[in-house]
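One protein chain omitted, others in place.
And then chain A:
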Amino acid sequence: MEDYKYLFKVVLVGNAGVGKTCLVRKFTQGIFPPGQSATIGVDFMIKTVKVGNDKIKLQIWDTAGQERFRSITQSYYRSAHAIVLVYDVSCQPSFDCLPEWLGEIESYANRRVLKILVGNKVDKGDEREVPERIGRDFSDVNHFDYFLETSALDATNVDQLFEQVATRLTNDMKITDERVHQYRADATNTTSNSGGPIKLIDRAQTQLNSCCSRQ
(Lines give C-alpha, C1' and ligand atoms only; values in the text may rest on other atoms or scores of the structure.)
Protein backbone atom coordinates (compact mmCIF):
# COMPACT_ATOMS: atom_id res chain seq x y z
CA MET A 1 0.00 0.00 0.00
CA GLU A 2 1.66 3.17 1.17
CA ASP A 3 5.08 1.66 1.44
CA TYR A 4 7.04 4.66 0.24
CA LYS A 5 9.99 6.12 2.06
CA TYR A 6 9.49 9.78 1.30
CA LEU A 7 6.72 11.85 -0.21
CA PHE A 8 7.69 14.99 -2.07
CA LYS A 9 5.63 17.81 -3.46
CA VAL A 10 6.76 18.99 -6.85
CA VAL A 11 5.17 22.13 -8.28
CA LEU A 12 5.47 23.07 -11.93
CA VAL A 13 5.19 26.72 -12.87
CA GLY A 14 5.83 28.86 -15.93
CA ASN A 15 4.02 30.75 -18.66
CA ALA A 16 0.91 29.33 -20.28
CA GLY A 17 1.63 27.00 -23.18
CA VAL A 18 5.26 26.12 -22.42
CA GLY A 19 4.29 22.46 -22.04
CA LYS A 20 4.07 21.85 -18.30
CA THR A 21 1.10 19.52 -18.58
CA CYS A 22 2.69 17.62 -21.47
CA LEU A 23 5.87 17.09 -19.45
CA VAL A 24 3.89 15.72 -16.54
CA ARG A 25 1.70 13.49 -18.71
CA LYS A 26 4.68 12.17 -20.57
CA PHE A 27 6.34 11.32 -17.31
CA THR A 28 3.35 9.91 -15.44
CA GLN A 29 1.42 8.25 -18.25
CA GLY A 30 3.95 8.02 -21.06
CA ILE A 31 1.72 9.82 -23.50
CA PHE A 32 2.06 13.09 -25.33
CA PRO A 33 -1.44 14.52 -25.50
CA PRO A 34 -1.70 16.37 -28.78
CA GLY A 35 -3.89 19.47 -28.75
CA GLN A 36 -3.74 19.72 -24.98
CA SER A 37 -5.88 22.63 -23.93
CA ALA A 38 -4.82 25.08 -21.26
CA THR A 39 -4.92 23.71 -17.73
CA ILE A 40 -7.74 24.93 -15.53
CA GLY A 41 -6.60 25.73 -12.01
CA VAL A 42 -4.21 23.00 -10.93
CA ASP A 43 -3.77 19.49 -12.24
CA PHE A 44 -2.67 16.75 -9.91
CA MET A 45 -0.71 13.56 -10.52
CA ILE A 46 1.10 11.01 -8.42
CA LYS A 47 3.96 8.81 -9.48
CA THR A 48 6.19 6.53 -7.47
CA VAL A 49 9.82 6.30 -8.55
CA LYS A 50 12.79 4.40 -7.20
CA VAL A 51 15.90 6.07 -5.93
CA GLY A 52 18.41 3.38 -5.12
CA ASN A 53 16.36 0.92 -3.12
CA ASP A 54 13.92 3.47 -1.79
CA LYS A 55 10.45 4.04 -3.11
CA ILE A 56 9.80 7.75 -3.49
CA LYS A 57 6.34 9.14 -4.06
CA LEU A 58 6.18 12.29 -6.13
CA GLN A 59 3.10 14.43 -5.74
CA ILE A 60 3.06 16.59 -8.83
CA TRP A 61 1.01 19.76 -8.87
CA ASP A 62 0.83 21.03 -12.41
CA THR A 63 -0.34 24.63 -12.21
CA ALA A 64 -2.12 26.69 -14.85
CA GLY A 65 0.10 29.30 -16.45
CA GLN A 66 -2.62 31.79 -17.14
CA GLU A 67 -2.76 34.96 -15.10
CA ARG A 68 -6.27 34.43 -13.80
CA PHE A 69 -5.18 31.37 -11.80
CA ARG A 70 -2.26 33.13 -10.21
CA SER A 71 -3.72 33.47 -6.72
CA ILE A 72 -4.53 29.75 -6.64
CA THR A 73 -1.12 28.69 -7.90
CA GLN A 74 0.67 31.02 -5.51
CA SER A 75 -0.73 29.09 -2.57
CA TYR A 76 1.22 26.01 -3.64
CA TYR A 77 4.71 27.47 -3.41
CA ARG A 78 5.14 27.38 0.34
CA SER A 79 4.69 23.67 0.90
CA ALA A 80 6.60 22.62 -2.24
CA HIS A 81 9.76 20.56 -1.89
CA ALA A 82 10.76 21.25 -5.46
CA ILE A 83 9.71 23.92 -7.92
CA VAL A 84 10.19 23.25 -11.60
CA LEU A 85 10.15 26.47 -13.59
CA VAL A 86 9.49 25.76 -17.26
CA TYR A 87 9.98 27.93 -20.34
CA ASP A 88 9.67 27.23 -24.04
CA VAL A 89 12.99 27.39 -25.94
CA SER A 90 11.10 28.35 -29.08
CA CYS A 91 9.34 31.26 -27.41
CA GLN A 92 11.46 34.16 -26.25
CA PRO A 93 8.64 35.83 -24.27
CA SER A 94 8.28 32.74 -22.08
CA PHE A 95 11.97 33.10 -21.25
CA ASP A 96 11.67 36.83 -20.67
CA CYS A 97 9.05 36.18 -18.00
CA LEU A 98 11.41 34.04 -15.91
CA PRO A 99 12.51 36.87 -13.58
CA GLU A 100 8.88 37.48 -12.75
CA TRP A 101 8.37 33.82 -11.85
CA LEU A 102 11.58 33.80 -9.91
CA GLY A 103 10.30 36.75 -7.92
CA GLU A 104 7.21 34.75 -6.99
CA ILE A 105 9.30 31.78 -5.96
CA GLU A 106 11.55 33.95 -3.80
CA SER A 107 8.67 35.61 -2.05
CA TYR A 108 6.43 32.59 -1.39
CA ALA A 109 8.50 29.47 -1.41
CA ASN A 110 10.54 27.90 1.32
CA ARG A 111 14.12 29.16 1.16
CA ARG A 112 15.53 25.67 0.94
CA VAL A 113 13.25 24.63 -1.90
CA LEU A 114 14.89 22.75 -4.78
CA LYS A 115 14.73 25.06 -7.79
CA ILE A 116 14.94 23.58 -11.25
CA LEU A 117 14.93 25.42 -14.56
CA VAL A 118 13.65 23.58 -17.63
CA GLY A 119 13.76 24.69 -21.26
CA ASN A 120 11.07 22.63 -22.97
CA LYS A 121 10.31 21.87 -26.64
CA VAL A 122 13.89 21.29 -27.81
CA ASP A 123 12.40 19.18 -30.57
CA LYS A 124 11.48 22.34 -32.39
CA GLY A 125 14.99 22.56 -33.89
CA ASP A 126 15.08 25.54 -36.22
CA GLU A 127 12.41 27.44 -34.33
CA ARG A 128 14.59 27.69 -31.25
CA GLU A 129 14.84 31.24 -29.97
CA VAL A 130 16.65 30.71 -26.68
CA PRO A 131 20.09 29.08 -27.00
CA GLU A 132 20.98 26.48 -24.40
CA ARG A 133 23.88 28.58 -23.16
CA ILE A 134 21.57 31.51 -22.35
CA GLY A 135 19.28 29.24 -20.35
CA ARG A 136 22.20 27.69 -18.51
CA ASP A 137 23.66 31.10 -17.72
CA PHE A 138 20.35 32.27 -16.36
CA SER A 139 20.10 29.20 -14.17
CA ASP A 140 23.65 29.70 -12.86
CA VAL A 141 23.23 33.38 -12.14
CA ASN A 142 19.97 32.81 -10.31
CA HIS A 143 21.19 29.84 -8.28
CA PHE A 144 18.96 27.18 -9.71
CA ASP A 145 19.91 23.74 -8.44
CA TYR A 146 19.64 22.17 -11.83
CA PHE A 147 19.11 23.11 -15.45
CA LEU A 148 17.84 20.85 -18.19
CA GLU A 149 16.47 21.09 -21.71
CA THR A 150 13.63 18.71 -22.47
CA SER A 151 11.10 17.68 -25.03
CA ALA A 152 7.82 16.16 -23.99
CA LEU A 153 7.18 15.32 -27.66
CA ASP A 154 10.17 13.05 -28.20
CA ALA A 155 10.68 12.31 -24.47
CA THR A 156 14.12 13.90 -24.32
CA ASN A 157 15.25 14.22 -20.71
CA VAL A 158 11.68 13.94 -19.36
CA ASP A 159 12.35 10.95 -17.12
CA GLN A 160 15.74 12.34 -16.26
CA LEU A 161 14.18 15.58 -15.07
CA PHE A 162 11.90 13.87 -12.57
CA GLU A 163 14.52 11.33 -11.59
CA GLN A 164 16.86 14.19 -10.77
CA VAL A 165 14.16 15.85 -8.72
CA ALA A 166 13.52 12.63 -6.78
CA THR A 167 17.20 11.82 -6.32
CA ARG A 168 18.22 15.26 -5.17
CA LEU A 169 15.30 15.57 -2.76
CA THR A 170 15.95 12.09 -1.39
CA ASN A 171 19.62 12.80 -0.84
CA ASP A 172 18.86 16.10 0.87
CA MET A 173 16.29 14.41 3.05
CA LYS A 174 18.67 11.64 4.01
CA ILE A 175 21.28 14.16 5.09
CA THR A 176 18.70 15.96 7.21
CA ASP A 177 17.54 12.68 8.70
CA GLU A 178 21.07 11.75 9.60
CA ARG A 179 21.65 15.10 11.19
CA VAL A 180 18.51 14.79 13.27
CA HIS A 181 19.53 11.31 14.25
CA GLN A 182 22.99 12.48 15.19
CA TYR A 183 21.55 15.37 17.14
CA ARG A 184 19.23 13.06 19.04
CA ALA A 185 22.05 10.65 19.74
CA ASP A 186 24.22 13.49 20.97
CA ALA A 187 21.43 14.82 23.11
CA THR A 188 20.86 11.51 24.84
CA ASN A 189 24.58 11.02 25.28
CA THR A 190 25.18 14.43 26.82
CA THR A 191 22.21 14.25 29.13
CA SER A 192 23.18 10.82 30.32
CA ASN A 193 26.81 11.61 30.74
CA SER A 194 26.32 10.95 34.38
CA GLY A 195 25.60 7.41 33.32
CA GLY A 196 29.32 6.92 33.62
CA PRO A 197 31.74 4.72 31.79
CA ILE A 198 29.12 2.34 30.44
CA LYS A 199 27.75 5.06 28.22
CA LEU A 200 31.14 6.19 27.05
CA ILE A 201 32.13 2.69 26.08
CA ASP A 202 28.80 2.26 24.40
CA ARG A 203 29.25 5.43 22.43
CA ALA A 204 32.75 4.50 21.33
CA GLN A 205 31.39 1.16 20.28
CA THR A 206 28.64 2.63 18.15
CA GLN A 207 31.06 5.05 16.58
CA LEU A 208 33.39 2.22 15.78
CA ASN A 209 30.52 0.24 14.32
CA SER A 210 29.38 3.08 12.15
CA CYS A 211 32.93 3.64 10.92
CA CYS A 212 33.24 0.01 9.99
CA SER A 213 29.94 -0.13 8.23
CA ARG A 214 30.72 2.93 6.20
CA GLN A 215 33.70 1.34 4.60
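Observations, loosely collected:
Note that in this section contacts are C-beta pairs under 8 Å (C-beta built on N, C-alpha and C of every residue); 3 or more make two chains touch, one makes a residue touch a chain; residues count from 1.
Just so we're on the same page, contacts and distances are computed from a predicted model.
Missing from the rendering is one chain, named in UniProt as "Conserved oligomeric Golgi complex subunit 4" (options: "Conserved oligomeric Golgi complex subunit 4", "Vacuolar protein-sorting-associated protein 25", "Large ribosomal subunit protein mL46" or "Eukaryotic translation initiation factor 3 subunit K").
When the full complex is taken into account, the listed residue touching the unshown chain is A:69, out of A:4, A:32 or A:69.
The omitted chain makes contact with chain A at the following residues, 37, 40-44, 46, 59, 68-72, 75-76, 78-79, 107, 192, 194-198, 201-202, 205.
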